[in-house]
Structure formats: C-alpha cells, structure tokens
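Each remark here refers to the structure printed beneath this line.
Yeah, one chain of the complex is gone here, protein chain that is, but the others are all in their spots.
Showing chain A:
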Amino acid sequence: MSKKPVKGEYIETDTGNKVSRRSQIIGTTNIILGGKTVIQAEVIIRGDLLRTYPASNPSDKQGNTVAVAIGRYCFFSRGCELRPPGKLYKGQFSHYPLKIADHVFVGPSSIIEAALIGSHVNIGANVVVGKFAIIKDYVRILDGSVVPPNMVIPSFSVVAGRPARVVGEIAEGELDGMDLREVYRGVGNA
C-alpha cells in the first residue's frame, strides 16, 4: 500500500490513514477507520474484543461485527491502547463497541475503555479512561487523569484528577484549536 518502495514508518491506506508498522492492531476486520487517522508506534487496538451478547433487535446484525469505530482525523500517540469495554450483563460477560468520532487526540501511554468519545476531544498523556465512560464533544482531559468508569463528561469540559472531575470549561476561542487537520498533515514517512 505504501507509496514508497522503501519501508517508511507509516503505511498509508487509500482513505489516508497513516498506520505505523510498529503498532499492534488485533482483529482488523472489526475495526473501522474513517480515514486520515494517524496511528503511531506501539499503539494497541483490540478489535478482537467483540460483542458476544446477542443484540436486542435482530436487524442490528451489522453492528455486531464492529468492535472499534474511529472517525476522521484522529491521532493516537505512541503506546496508547484502545480496548472495547466489557461488563457482566444478565449473567453473561460481553464486550461492547468503542466508538470514537472525529478529531480525537489520544496522548502517549493512555488507555481508553470508553463507550463513546465525541468529536474534538483531547486526551493527554498517561490517562486512563474507565469502562463505559461517555465523553461528549470538545472535552480536554489533562495528563495523568483517571476517568472513573461510567462517567459522563459533558461538552466544553476540562477534566483532571484521580478520579477525574470537571475542573474547568473550554473557552470559546479554544474550539478552533482542537481541529486536528494540521496535525495530520504534519505526520509523514519523512
């Protein structure tokens, strides 16, 4: 797939994803990348943790095969891990899909087990996002935070601490800076 015959750091896909050769992506068939997403070295994406609990409505068959869905212009820094959350429900353990929207930045060595991450979310380094957390749009999670399981973080929040709590608000002027298009352009094999 790569344009250059010499092996560069990144494999570039048709939709513009830049995936490091040194990343560990397991269960690739269950992972959807929206395009223009950067996956750096040593990133782990657990696509193999599929939902085993039968869907409530039988028409929802397609959703069963997706473990991780990622939008456009996301950036996963070195050493971060994405794993679909799992829980015991009605006596059965099952994983549930992890959905990530657009322009989501995940810092190095962070572990993400959220159920949903909205657009324009900036997650710092060494952050743990607990199981089934829901992070809405325009949220910044500062370095070293531990987001407790099941937490809902509303839009325009700045979150920090162990356990994480809302410590501030995103100012109106900061919104434009959370766009990751420029960051994507800056990444390449060179």
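Here is the rule we use: a contact is a pair of C-beta atoms (placed from the backbone, for glycine too) under 8 Å apart; a residue touches a chain by one contact, two chains touch by 3 or more; residues count from 1.
In this section, contacts and distances are computed from a predicted model.
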Name per UniProt, for the chain absent here [options: "Dynactin subunit 4", "Ribonuclease P/MRP protein subunit POP5", "Exoribonuclease phosphorolytic domain-containing protein" or "Scarecrow-like protein 32"]: "Dynactin subunit 4"
Omitted-chain contact residue, chosen from A:Gly71, A:Pro84 or A:Gly130: A:Gly130
Omitted-chain contact residue, chosen from A:Ser109, A:Ser155 or A:Asn189: A:Ser155
Absent-chain interface as seen on chain A, which is shown: 54, 88, 90-92, 130-131, 136-138, 146, 148-157, 163, 165-166, 171-177
